[in-house]
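The complex is shown incomplete by one protein chain, all other protein chains being positioned as in the whole.
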Amino acid sequence: MSEDKNMMNNAPSENENSQQYSLNDDRRVRTLSPGALVARRFLRNRVAVTGLVILAFMFVFSFIGGAITPYKEDQLFYRNNEQKKQYAAVKENTEYRYTTAEGEKFPSVAQAKFVMAAKKNAESFEASKTVYTIAKEGTDFYAIYSEDGSTLIATAAFDVVTPPNADDKIPFDLHYAILKAVTNGEKSLDYEGKTYTVSADGEILDGTTEVAYAGRYVVQPIMSDVFLTRSFKAQLLEAIEAGSDDFIFTDEDGTTADYKISYDAKTLSYSVLQTVETRVFDTYHEPTKEHLLGTDRNGMDMLTRLMYGGRVSLYIGFIVVFIETIIGVVLGGLSGYCGGWVDNLIMRIVDIFYCIPSMPIIIILGAAMDAMRMDPQIRMFYLMLILGFLGWPGIARLVRGQILSLREQEFMTAAEATGIRASRRIFRHLIPNVIPQLIVTMTMSLGSTIITEATLSFLGLGVKFPFASWGNIINDVNDTYVLTNYWFIWIPAGVCLLATVLAFNLVGDGLRDAFDPKMKR
Amino acid sequence: MKKYIAKRLIISVFILIFVAFIIYVLMRSLPTSYLEQVARQKSMQPGSKSFEEWMEQLSATYGMDKGIIPGFLAWAGKALRGDFGDSWRWTVPVTEKFKDSVWISFIMGGIAFILEILIAIPLGVIAATKQYTKTDYTITIVALACFSLPTFFFASLLKLVFCVKLGWFDLGGLIGRNYENLSAAAKFADRAHHLVLPIVTLVVISIGSLMRYTRTNMLEVLNADYIRTARAKGLSESKVIYHHAFRNTLIPLVTMLGGSLPGLFAGALITETLYSIPGIGYVSYQSMVAGDIPFSMFYLVFMAVLTLIGNLISDILYAVVDPRVRIA
Partner (left out) sequence: MGAIIYKGIEGETIPYNGTDYTYYGPADLEVTENQDGTVFYDFTLRDDLVFSDGEPVTIDDVIFSMYVVCDPTYDGSATLFSQPIEGMQEYRSGMDTLFNLIYAAGEDNTDFTFWTQEQQDKFWSELNAGKETFIKEICDYCIAAGLNAEGDSVAACLKNWGFEFDDAITAPEAFDKMVADGYAGDVLEMVGTETAGSTIEDLMPSYSEYTIGVETGESAPNITGIQKTGDYTMRVVATKVDATLIYQLATAIAPLHYYGDKAQYDYDNNQFGFPKGDLSMVRAKTTEPMGAGPYKFVKFENGVVNFEANDSYYLGAPKTKYVNFREVQDQDKLNGVVTGTIDITDPSFHVDAAAAISAENGGELTGDKITTDTVDNLGYGYIGINSHNVMVGDDPASEESKNLRRAFATIFSVYRDVAIDSYYGEVASVINYPISNTSWAAPQPTDDGYEIAFSEDVEGNPIYTSDMDADAKYAAAKAAALGFFEAAGYTVADGKVTAAPEGAKMEYEVQIPADGSGDHPSFMILTLAKDALAELGINLIVTDLTNSSDLWTGLEAGQVEMWCAAWGATVDPDMYQIYYSDVANGGAQPGGSNYMYQIEDEELDSMILEARESTDQEYRKAMYKACLDTIIDWACEIPVYQRQNAIIFSTERVNMDTVTPDITTFYGWMQEIQNIELK
């Protein structure tokens, strides 16, 4: 009988083409590994999945988006603004103006010394080792000669002599003759055989052609290649006399040009301002097709900066938390599990770390890195290391606390009883039970690290300009004018920050729920 | 237990000395030494002594001409006698400046603390009991939103809405324009009025994490076997939650709250700066940045003391409240 049974049971030949059936549980119910279980539970949690999606989006936005955007993070954009710029300046002259003869030199030191000499009514003065003699030859008009009085080096006068056209040049000697005539009130002057008449208005005429004109008013254009015609000056002076703020100049062809006049009480001079187009940085530009989110305070594209900023913030968040957690879990675990002097020692170190203030360390580090002229990318890396290093005590205490209570639970006693070795006990049995709390803390840490980075940027210790991070983009929000008028500066960055941190927390929540074996669903 | 406390206290003293030394070294190595700044300013003025001469004079006056270790011992010696010196930046005795600024921070911190407990814990409990319902989602998202924004962002928004647009509050400061002309009761009301926005800011920032923590703990507790037993016994839901579950949730909460004692005195740097409140957070940051050693030493050592005490209380409470925990 038994032979038959055996043969029946063990004879596969009859059942070659049929499937193997077994009564074991593992073939009856589809089971999954613990990890897969967690994943399934996680995916069933709608909120957590939303969080995951948001996170994925953020990652794609920051990393891939940053790679495909056409602009660079710190690329500047320009626009043309209209601004009033100084075109000319007008003043009634009360200081000496100098003309130097061809081939002679009369530097500014000499001019200064001359002023002193004129005041003291001296006959000569010395400047830069050259001696000059002066002679007063009219009201507020001096001629400056070389030491022996033979060569005329320069003239100093309050009156200004200008030719009527840009191309005319008045030779020095004629200039001198004109000044002499004008300051002495003469009606005519002789020069190189010709006689010129001097009119009451200061015009020097050769018959009826105007050769030059002299006056007390200085009308000086700012750019040296601009020439102001006589009619311009005359119209301008009229406008100033009338005390008006606006001045419209009509030249011979009838074209008009608008100018504004402003008076500076301190220097007693008038500025003639012209509205010109100037190139400025394209700051606070509204969103357009080229700049989907507008430009920021410095004229850089917001969207690109958001992408690059996202990279920085995400990097920082992950790396810092990673460092914190590794150190914290290891030390906290050891401390909680071993107890005794190990526990004491580690906890005391934790205490010390708690007491050390982070601010001075960060300031010192910042200064040290400045001194070493570190590349900004490496700076960020070190910053992260330090933040992580300062953050592990919190995690360690948490882990230790959990382990202290878990250690006494029955399943641990059971594990010990079954002879599982210590390290396996810690890492396979104890720590997984700490994970729920740990995950929540980690995700919150991620969020708060990103915020800490933003705060450090606010204080100037974080990511440096021109590199972007969400933290230093949001900094601009301090100014209420920006807040109310330029929504595109802060709302996108705020939304990104909010969404990312929120997403981290939601995922963390979902994971916690998924890990918990006692969950209802 | 008593032995444990005693041992901890003794060790704390050693730790304190060690920490004080580290802090002193840190302060001395700060790049912007206050003396250097002052000396530089003075030497830049016309006809003044040179920078080195000023440094010598100032170092002698302020006692900084010793090395680090003698300097520390000198400071420690005086500190043990209660003389913490004069603050360099604020030119008044350190303890005086500290007293002036710390009370306002403490009041703000204290009120914010109470409010946040009162708001966050019930919310956390509700969110846990109604898990995965709309209430839960709303509360979670709102709490997380509050928690996700940087302080200055939130404070600026509040200022914009409530001060500029609605005009309900003053932009900052501790007292209003006509403070001097008010009666005593009105003065008190004025100050309270000015503290509303800062406290709101502080509360909003912190309820997020507290609420999540509560919720997590509550969830864990709610899934425990003894809760199932209580329900099976036929107790009403509210008794189950508030009488059984809640008390067990409190355990980790209480220890966490015990450890936040130092936080009350630390002040909130950003909030105080933005609302122009002369509290300890702002004052201590300014001192640190300026390299004012006496004030910073006093403040940081004070904080260290509080931290150590806070940790100790936290540990003790943990052992007291949870009988399963044995601290050897």
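So that you can tell them apart, the chains are marked A and B in the order they are listed, and the count of residues begins at 1 in each.
Heads up, the rule we're going with is that a contact is a pair of C-beta atoms (placed from the backbone, for glycine too) under 8 Å apart; a residue touches a chain by one contact, two chains touch by 3 or more.
Not measured: the values here are computed from a predicted model.
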Which of the visible chains would the unseen chain be in contact with across the whole complex? A, B
Given that one chain is not shown, which residue among B:G67, B:G82, B:G167 or B:G234 touches it? B:G167
Only one of A:Q86, A:S124, A:S244 or A:T288 touches the unshown chain, namely A:Q86
Take the complete complex as the reference. Which residues in subunit A touch the chain that isn't displayed? 74, 76, 78, 81, 83-84, 86, 88-91, 93, 95-98, 107-109, 111-112, 114-116, 119, 128, 218, 220-226, 265-267, 269, 278-281, 283, 298-299, 366-367, 370-371, 373, 457, 460-462, 464-466, 472, 475, 478-482, 485
Go through subunit B and note every residue touching the omitted chain. 31-32, 36-38, 40, 42-48, 50-51, 57-58, 61, 91-92, 100, 159, 163-164, 167, 170-177, 179-180, 191, 273-274, 276-278
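Everything below uses one rule, namely that only the chains that are shown with their structure count from here on.
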Measure off the straight-line distance from the CA centroid of subunit A to the CA centroid of subunit B, and report it in whole Å. 32
Per the touch rule above, subunit A residues touching subunit B in the complex are 47, 339-340, 343-344, 348, 351-352, 354-357, 359-361, 363-364, 367-368, 401, 404-405, 408, 436-437, 440, 444, 447-448, 451, 454-455, 458, 471, 474-475, 477-478, 480, 483-484, 490, 494, 497-498, 500-502, 505-506, 509, 512-513, 516, 518-521
Taking the touch rule as given, give the residues of subunit B at its contact with subunit A in the complex, in rising order. 11-12, 15-16, 18-19, 22-23, 26-27, 29-32, 132, 137, 140-141, 144-145, 147-153, 156-157, 159-160, 164, 209, 212-213, 216, 219-220, 223-224, 252, 255, 270, 285, 288-289, 296, 300, 303-304, 307-308, 311, 318, 322, 324-328
